[in-house]
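Encoded as structure tokens, here's the structure I'll be asking about.
Excluded from the complex is one protein chain; the other protein chains are retained at their positions.
On to chain A.
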């Protein structure tokens, strides 16, 4: 009996000892959950590789709080079900402190509750307005502007073009109303007026809709649809000899559209899209890490995720998800020293200075629900049948 108890004690202590040792040297576990396959397949692998590059650099410079970082990259297959399975593995098996890079809004929406319930921080590139409205209590941030911010930028751009009367033509989408409300507010703030017409995107002709628009006497028409319906709309605007300016989404008026419809129809159309902060220090570092002159927006965003997570841990003096949750805004915004990489940020924090991270995707300042406050937008115009850059601002 005594022997048995002694054996039990001994074996327990033997079991406990290595874990005590391990606790001190245990690496920081971080996860990426990007689409390596599926619709997001072109982006996910590059995103994961970019994070690997940052982690390698930070490890080579001594890690964070004296600990090395261990990165685990999983595939969400651009599919919520697969995303949840992978997130469970990252959380339950690997015990990561943060998950970065969820891409599709459906995946992010499915994974977010797992993250906040397990006190794992989530950084995402998904755009749906509903994501930051989830009851996440500060456990997620996103670097992709939501569709409302895109609407605000549209309105401001129209006003900057001298528009007083803006007519917005959009199909019914989950974001039509919120986006128009943001456009209208921006237009009215600039002393203008805006009106919305929701059209049926399946109709082969929008002549009567264009007649409606012309009666409003707009100086700017916002064509807020996708490629097929926008091409119908642009043709009908041309036929009606609309002489004002036309603004559209860059994802609708794209290279494919320019090849398919007559040049004169799209000539002069202006487009707008969220843009990485090209020319910034962070952007240059992503260019080097990704090995391309034009890294995609999502790679720029996940570069910002990993930098912010590492600096927030250093700032909080702990490597848990809680430390990231409590400290991310202390390093992402404020009046501190401007940094564009975790290496500089970690040195400044170690020296007791405040930092303000300015990333590759933009300034990376977040509001209380985790939406990014401002990002750069890319403005282009169709000139002589080709998209030409007006500015990035």
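Throughout what follows, a contact is a pair of C-beta atoms (placed from the backbone, for glycine too) under 8 Å apart; a residue touches a chain by one contact, two chains touch by 3 or more; residues count from 1.
We take it that contacts and distances are computed from a predicted model.
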item: Undisplayed chain, where the name is taken from the UniProt record, one of "Branched-chain amino acid transport system permease protein", "Nitrite reductase (NADH) small subunit", "1,2-phenylacetyl-CoA epoxidase subunit PaaD" or "Carbon monoxide dehydrogenase subunit G"; value: "Branched-chain amino acid transport system permease protein"
item: From A:202, A:293 or A:335, residue that would touch the chain that is not displayed; value: A:202
item: Listed residues A:161, A:178 or A:227, member touching the removed chain; value: A:227
item: Touch list for chain A against the chain that is not drawn; value: 172, 197-200, 202-205, 207-209, 211-212, 215, 227-228, 231-232, 235, 238-241, 256-257, 259-262, 264-265
